[in-house]
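This is the structure I want to talk about, given as structure tokens.
The complex appears here without one of its protein chains, the remainder shown in place.
We call the chains A, B and C, going by the order they appear; numbering starts again at 1 in every chain.
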Amino acid sequence: MVAPQLPHRVTDGFDGLYGLEVTDFEDGVVRARVEVRDELKQPAGLVHGGVYCAAAESLASMATYLAVQADGLTAMGLSNHTSFVRPILAGTIHAEARRRHRGRTTWLWEVDFSDDDGRLCATSRVTIAVRQPPAAG
Amino acid sequence: MVAPQLPHRVTDGFDGLYGLEVTDFEDGVVRARVEVRDELKQPAGLVHGGVYCAAAESLASMATYLAVQADGLTAMGLSNHTSFVRPILAGTIHAEARRRHRGRTTWLWEVDFSDDDGRLCATSRVTIAVRQPPAAG
Amino acid sequence: MVAPQLPHRVTDGFDGLYGLEVTDFEDGVVRARVEVRDELKQPAGLVHGGVYCAAAESLASMATYLAVQADGLTAMGLSNHTSFVRPILAGTIHAEARRRHRGRTTWLWEVDFSDDDGRLCATSRVTIAVRQPPAAG
Partner (left out) sequence: MVAPQLPHRVTDGFDGLYGLEVTDFEDGVVRARVEVRDELKQPAGLVHGGVYCAAAESLASMATYLAVQADGLTAMGLSNHTSFVRPILAGTIHAEARRRHRGRTTWLWEVDFSDDDGRLCATSRVTIAVRQPPAAG
């Protein structure tokens, strides 16, 4: 994995399935967006909470991995705590991940999600483990 | 929404997109499964953390909603904290949601995820708000 | 409870026991400090994680309560998620609570803790429920 050309619409795997598009990528800050469509909703017509969780997990993991791989290390999600404060029904989900801590074995990220009016809709705390890759890897 | 005929493969929205199938539904306990496929993975080939988060969110929300709607109330996710302890690469993700608290305004669920060998792979704590529906609803 | 004269060293209850001192109090931001002493430590000589949790809980609850009591409402902690990123062994624990969301029924706070060198040592997400007080109250 190398740092993507931006904006980068992920086409593979789960990020491709729900539609993650990375728009900015700096050291310690990553921004992305997801276009709302019916396939991302829960039965009441709101964006499903799992979409925010997934995007937060991806941004934090990806940014940690891209930073530590040069040292032969790998990154793996330890926990994801997402709080939902305002529903989104249409438009675009805007995500901004900010690194809060860069430890030897653990990185901590806060990921904020806002709607097209810039209102906070969800916020995630994602803890990423930095580890030696499996011996066979 | 009524209690589903079981097993119930969700066909709409985000639950349909990633493939949630509800297999058991009792008061306070819900079980479900998700078949692993490439579209549910992250770049390293493991099931994406967001899949666990999404399934936990759905089971807790659905079970709370089905229980409180008879009283004219609605249910909405407040927070989802998922810890990842072992990756899944293939087979089926097995989910079991258990209600830990049934309050007047807040329900608390623990959702465990295991692989085909019965090993714990992730666990979520999901907090659901129980509220009066919006006036217009 | 009224907004305290600052700096305010709490003398009663648990906040008095561990030694919370509120130093700044604005709408949406509260700052406080706790002096490290042996009675606040765990067996390895570090400040006990519970001290950070307790201070975060107090700042978020207190600030929410002072804001909503004029409307006859009360505030009560729903959850406290504290991540520990760097130990403190001596000196002063500096806390800053910032409100992230001010909803009708739920307020969300982030509380950062730093040491005397300004390094992030712990961070808490605290969710406070805003409710009608019990009928008899």
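Note that a contact is a pair of C-beta atoms (placed from the backbone, for glycine too) under 8 Å apart; a residue touches a chain by one contact, two chains touch by 3 or more.
Remember, predicted model here, so these are calculated numbers, not experimental data.
Q: With the missing chain put back, one of C:Thr64, C:Asn80 or C:Thr106 would touch it. Which one?
A: C:Asn80
Q: Which listed residue (B:Arg33, B:His48, B:His81 or B:His94) would be found touching the missing chain in the intact complex?
A: Checking the options B:Arg33, B:His48, B:His81 or B:His94, the one contacting the hidden chain is B:His81.
Q: When the complex is taken as a whole, what residues of chain A touch the one chain not shown?
A: The missing chain touches chain A at positions 78-79, 81, 105-106, 127, 129, 131.
Q: Please output the residues of chain B touching the missing chain, sorted low to high.
A: Answer for chain B: residues 81, 83, 85-86, 100-101, 103, 106, 108, 110, 120, 123, 125, 127 touch the chain left out.
Q: Contact with the hidden chain only, please: which chain C residues?
A: Looking at chain C, the ones touching the missing chain are residues 1, 12-18, 38-44, 48-51, 53-55, 57-58, 61-62, 74, 76-84, 87.
Everything below uses one rule, namely that only the chains that are shown with their structure count from here on.
Q: For the two copies chain C and chain B, is the contact made of the same residues on each side, with over half of the numbers shared, or of different residues?
A: Looking at both copies, the contact residues mostly coincide.
Q: What angle of turn lays chain A on top of chain C when you fit their CA atoms, given in steps of 5 degrees?
A: My answer is 180 degrees for the C-alpha fit.
Q: What whole-Å value do you get for the distance between chain A and chain B if each is reduced to the mean of its CA atoms?
A: Averaging C-alpha atoms per chain gives centres 20 Å apart.
Q: At what distance in angstrom does the C-alpha mean of chain C lie from that of chain A?
A: From the centre of chain A to the centre of chain C is 28 Å.
Q: Go ahead and note the Å separation of the Cα centroids belonging to chain B and chain C.
A: Distance between chain centres: 32 Å.
Q: Spell out, as numbers or ranges, the residues of chain A touching 2 or more other chains.
A: Answer for chain A, listing residues that touch two or more other chains: 81, 83.
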